[in-house]
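The complex appears here without one of its protein chains, the remainder shown in place.
And then subunit A:
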Amino acid sequence: MLTTRRRSVILSGLSSGFAALLPTEATAKQIDRSRTLVIAIGSDPIGIDPAMNRAEPVGSEIIINIFDTLVVSVADNTPNVEGRLAQKWNVSPDGLHYRFTLVEGVLFHDGTPVDAQAVQFSIERTRRLNPFAQASFAKVLRIEVVDPITVDFHLSSPVPFFLSLLGQPQAAIVSPKAVLSHGEDFSQSPVGSGAFRFVQYTPEVGLILSCNTDYFRGRSALDTLVYRIITDASTRHMELERGEIDICQQNAQLSALSMSDIQSFSHNPDIKIVEKTSQILRQLEFNNMRSEGPISDIRVRRAITHAIDYNGLANHILAGTVERAYGPLPTVNWAFSPTVQALSPNYDPAYARILLNEAQWAAHKRTLSLITFEGSFWAAVATFIQANLAVIGIDVTIEQMEFPSLRARHVAGQFDLALDGREPWYNDPDAHITIGYLSTLANTAMTFRMPPNNRLDALIRNAQSEPREDVRKSLYAAIQDLILQQAPAAYLFTSKIIIFQRKEVEGLAVRSTPPLNEYWGVSKREPLR
C-alpha cells in the first residue's frame, strides 16, 4: 500500500511529465476574421519546396504563395509571360541565350537579398534534386551571374517554352541562406520572397501562412492564410455554408465536382462560384498501337467519334461544368487551330452506322472494353459513352480500376478504349503534344499509343525546338490536322476550374495552367451579421 505522501509525489511527477506532452497554452490573441482567409483543400500537399514539387496541385499552389518566380504566364491564349522577380529579359534570336534583369531591392523572408546568385542557386538546386523537373531543365548548359541583378541562362538547344517553365512552381526562387542553414529541414520550413511567409504545417490538419509585410509588390490585405485539409466533400460543403471556410478548392488531380454542390450553391446568396476555362482535357482514347482487330480500322474509330453526343454530355450529364473539346489542344491554348473545329467529328449516329457497316465488323461481335479511373465522375462519363455506343450496336464493357492497375493496363496496351485525361503543368502546346503523340514515347507513359509515323514525329520534334513563335504556331496547326485525320481519340471536353468562395472574398486571381490560386490580392469585406 502506498502512503498518501508517496502517492502524491508520484501523482505530481506523473502530472508534470504529462504536462510536458501538452501543447503550450495558446496566447489569448484576438483573431480578426476579416483578415484571415481559410481555404479548404482535399489532401496534404506533397512537398512545399520547389525542389520537391512534382506539379501536384495543392503543393504547387502553396509554393506560389510563399515564393516568387522570375516570370509568370499571362493567360492560356498567349505564350507571353509577365515579369515578377525579373523586371525585363532578352532572348537571343537563336533562342539559346536568356538574360534576366531582376527587380532591385527584393528581400527573402529571412532578410537576405533576391539576387542573381540566388536565381542561379535555386534553378540549379531544382535541376539537381527534382526528378520531375530534370527533363525540363536538361538543356540548360549553365547559369551565369553577370552582376547582382543580372543573370544569364545558356541553353544547348532552343526550348521555346523556357519562359513558361520558369514560371512554374519548380522554378521558384528560394533563399540560399535558408537552404544552407536548414539543410534537409528546408522542405518543412520553406523560405521564399513571396506574399506570404510560412508559419506552420501540421500534416493531415493544415497549414498556416502569414502576411509578408515587406512584400515588394505591396503587402496583402490579409494577415493570415489558413489551409484546412478536409477530405470529405460534403463536410467541405457544410463548412463553406457556415462560413467556417472562405474558399473551397477543387484542385486535386483527377477529382471532379459533385453536380449537386454546384446546383445548391448557385441558389445560395452567400456563396460565389468562380468559373474559368482550363486546359484540362478529357478524351476517349483508342488503343492506336493495335495492328489488328476493329480498333485498328479507322472507319470503326471514326464511327465511334460520330456516335458520341458531345453537347449532351457537356450540358446535361456534366451540367455545364465542362466545355466541348475539338482536338488534341484545348480551345483556350494559344496554338489551337480554328480549322480543327470544322474538322472535328459531330454527333451523327446515322453516319456512324454507315461507317460501321463499311468496316464490315460483324454485328454479333461488336464488343469493346473500356478502362477508366475510379469515381462517380468517370463512371458517369463512361456509362454515357456506353449508352451512345449501344445505339450504334457496340456493346461496351466498363472497367473502373485503382490507379496503379489502370496505369499498368494502359501502358501495356491491354484495352480497346480508355477514358483518360491530360492536365498540362505548363502553358504550352508541347505539354499536350509531345508526351501524348510522339511515337517513340508511346509505351513510356499513359499516352495515345501512336504507331510510328515519320511525318508526325518530325513535325512534333520541329515544333518542340523552333524558336520563332509564328512558325511554331503553323507547325502545331499542321500537327493538329494530321492527328485528327487519324482519329486517335474522341476528344470529349475540357473541365472548367470551379472555385466556391464566400461572397465577402474579393480579388482572387486564378491561374489556369496549372490551376493555381494567388491570394496576394485577396481581401475580405466585413461579413454582415
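Definition applied: a residue touches a chain if its C-beta (ideal position, glycine included) is under 8 Å from a C-beta of that chain, and two chains touch if they have at least 3 such contacts; residues count from 1.
The rule we apply is simple: contacts and distances are computed from a predicted model.
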item	value
Which of "Septum site-determining protein MinD", "Pyridine nucleotide-disulfide oxidoreductase", "Dipeptide/oligopeptide/nickel ABC transporter permease" or "CheY-P phosphatase CheC" matches, in UniProt, the chain that is not displayed	"Dipeptide/oligopeptide/nickel ABC transporter permease"
Chain not shown: contacting residue from A:85, A:226 or A:456	A:226
Full-complex contact with the absent chain, from A:75, A:91, A:145 or A:208	A:208
Residue ranges of subunit A at the interface with the undisplayed chain	15, 18-19, 21-23, 25-29, 31, 33, 36, 38, 44, 46, 52, 54-56, 131-132, 187, 200, 202-208, 226, 228-232, 234-235, 238-239, 241-242, 244-245, 253-254, 402-405, 407-408, 411, 420-423, 425, 435, 441, 443-446
